[in-house]
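Only one protein chain is missing; all other protein chains are in place.
Right, subunit A next:
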Amino acid sequence: MAIRRGRGIAAINYPTGMNLGGDPTQALVHSTPTGNFMVTLSSVDLGQGMKQIMAQICAETIGVPTDRVVIDTADTDTGPHCMGTFASRGTHRAGNAVIQAAKEARQVMLEVAAEELEVNASDLETDGQGNIQVKGAPQKSISIFDVALSAHFKRGRSISGRGMFLIPRSYPEKETGAMKPSTCYAHACTVAEVEVDDETGEVTVLTVKNVFEIGRALNPKMVEQQLVGGSWMGISHALSETTEPYYPNRDHGGTDFNQYLMPGPGDLAETEIIVLERPSADGPFGAKGPGEMCANPQIPAVANAVFDAVGVRIDTLPITPERILRALKAQAAG
């Protein structure tokens, strides 16, 4: 009986969004009288940082500082239609919709500014600091604050825009079943090192080294945060999480989340995260969905590492001590 060490590797492709009956998200953007911009969405921020990313995307497109944008994701009854924040689709789908809406709003904003400055709208540019100026003649400028006041109180314009992003439904070919389930894939690879106690069946993950290819990281710190947490969740999926009891009698199963255990702060593997940015063709500013895919590659990597350590293939999750001991017993009887 001994502690055995193993190393496993796994790589994944992960689709951004899904494709059942078509996958739409819509967005509306409008300016307040003081030149802040409201983005109205039904896409919900579950804590993944959607509001921050949508504010960045809207601000970048209109040409204003991010703090001039307010994101309203409050109400799926009254907001523009969104399929939801799942399948790692939020940044990609809602981001594209926000870009389209923000472009339309920007155009109206430039038209109003053009009237105020008595120039052609196509000769105007934003300075990113809250002003609109004539290209090549920045001394001729007007603040977006004043443009919004003019639109609201003088010129009767609504500085607003509508955005829509739809991945149309893909039908499978009848003969082959081939279809296009997604237009955009993120990629990841993980190497896990484990120790397996072949007497108790316990697995300790020593290190996980992850490489994630996620398109452009629109907010690199938030991406890192998502990937660190996701890597931990992947290990949790591999070794801990189940609503079924670890042992055959259902009475021994968990009854609420207090017994649905995940690794605690004392059980953390040494974690390395490397981000590769290969901008996607159809993502907002090249983004893909880094949401869920980051919790996937650790699972096969840990399973492979367990195989490397003790020579048994566990193909049912989670990889519990009991499953390992039963497999070792079968192997010995083999």
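Everything below uses one rule, namely that contacts are C-beta pairs under 8 Å (C-beta built on N, C-alpha and C of every residue); 3 or more make two chains touch, one makes a residue touch a chain; residues count from 1.
Here, contacts and distances are computed from a predicted model.
*Asks:* Using the UniProt record as the reference, specify the protein name of the hidden chain from among "Anaerobic sulfite reductase subunit A", "Phenylalanine--tRNA ligase beta subunit", "Secreted protein" or "Xanthine dehydrogenase, Fe-S binding subunit".
*Replies:* Checked against "Anaerobic sulfite reductase subunit A", "Phenylalanine--tRNA ligase beta subunit", "Secreted protein" or "Xanthine dehydrogenase, Fe-S binding subunit": the hidden chain maps to "Xanthine dehydrogenase, Fe-S binding subunit".
*Asks:* Which candidate, A:Val119, A:Val228 or A:Leu317, sits in contact with the chain we can't see?
*Replies:* Spelled out, the listed residue whose C-beta touches the missing chain is A:Val228.
*Asks:* In the full complex, which of A:Pro15, A:Gly35 or A:Gly49 touches the chain missing from this view?
*Replies:* Considering all chains, including the one not shown, the answer is A:Gly49.
*Asks:* Looking beyond the chains shown, say which of A:Gly21, A:Gly156, A:Gly177 or A:Gly266 touches the absent one.
*Replies:* A:Gly266
*Asks:* Using the document's contact rule, name the residues of subunit A that touch the chain not shown here.
*Replies:* Within subunit A, the residues that touch the unshown chain are 46-49, 221-222, 224-226, 228-233, 256-258, 262, 264-266, 268, 271.
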